[in-house]
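One structure is given below, represented as structure tokens, and several questions about it will come after.
Note that one protein chain is taken out, while the other chains of the complex remain in position.
Here is chain A:
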Amino acid sequence: MPRSVVARFAAPLFAIALLAGCATPPPADDKEAMMEWDQNNDPLEPMNRAIFDFNQAVDKALLKPVAQGYGAIMPQYGKDRVRDFIRNLRAPVVFFNDVLQGQPDRAMQTLMRFAFNTGFGIAGLIDVAEPGGIPYHDEDFGQTFAVWGIGEGPYLVLPILGPSNPRDGVGIATEWLVDPFNLYMDHIDRSWPVWTRAGVSGLEKRERLLAPLDEIERSSLDYYSALRSTYRQNRNAEVKNALNPTGLR
């Protein structure tokens, strides 16, 4: 089942790319315009903007209101439990990526967290490891590919999923295919837990991003460009694990 979903998304994406075409690069003798073009890293901008507009429409009509409702109704305690549970479910993927990135210490942290939280934290509902001194960190296949030296490729806006690039997009698909939870559900022929989990983690993420995205939209003139720049810079910092101030000398 998870395989067919990837295939189902790939085909229309390719079709839209063909329809929308590419942006025209500036003339080669205009060095500064060329630099700006390279820096934006967005040769598929017309297609990306079309998907971005589609995403914005879906977000305004559905995703954002639902996330706002969840944010307003769910008490903080409940939100924390959902977040902890979703994080714990992803621990095998994080562990796998820690290992693939050659980070045994971080892999051990993730493993210990998974053991403690699954065992003592009621199947991961309560993060008991963090107060116990093993902090959470995130990893994904996109970051692993980056550590392996694979470039991000051109900026890509994915339908519903939003800002990405070929490297991170392949990372998302890889995660979907190798996640033990998905594999197990596939094996016992149950698809609803996979979709429920995807829905809940998407909702949880959108709720967390309500304020930051509103901030970017409000303070920018061209939301698309501001978001593209923010995503690429933030992603770059994540790859370098640079968002951890305790690692400061």
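Methods note: a contact is a pair of C-beta atoms (placed from the backbone, for glycine too) under 8 Å apart; a residue touches a chain by one contact, two chains touch by 3 or more; residues count from 1.
Assume contacts and distances are computed from a predicted model.
Asker: Considering the UniProt annotation of the chain absent from this complex, which name among "SRPBCC domain-containing protein", "Toluene transporter subunit: membrane component of ABC superfamily", "FAD-dependent oxidoreductase" or "Multiple sugar transport system permease protein" applies?
Answerer: Matching "SRPBCC domain-containing protein", "Toluene transporter subunit: membrane component of ABC superfamily", "FAD-dependent oxidoreductase" or "Multiple sugar transport system permease protein" to the record, the invisible chain is "Toluene transporter subunit: membrane component of ABC superfamily".
Asker: For review purposes, identify every residue of chain A that touches the missing chain, sorted by number.
Answerer: Output for chain A: 32, 36, 39-40, 76, 208, 218-222, 224-226, 228-230, 233-234, 236-238, 242-243, 245-246, 248-249.
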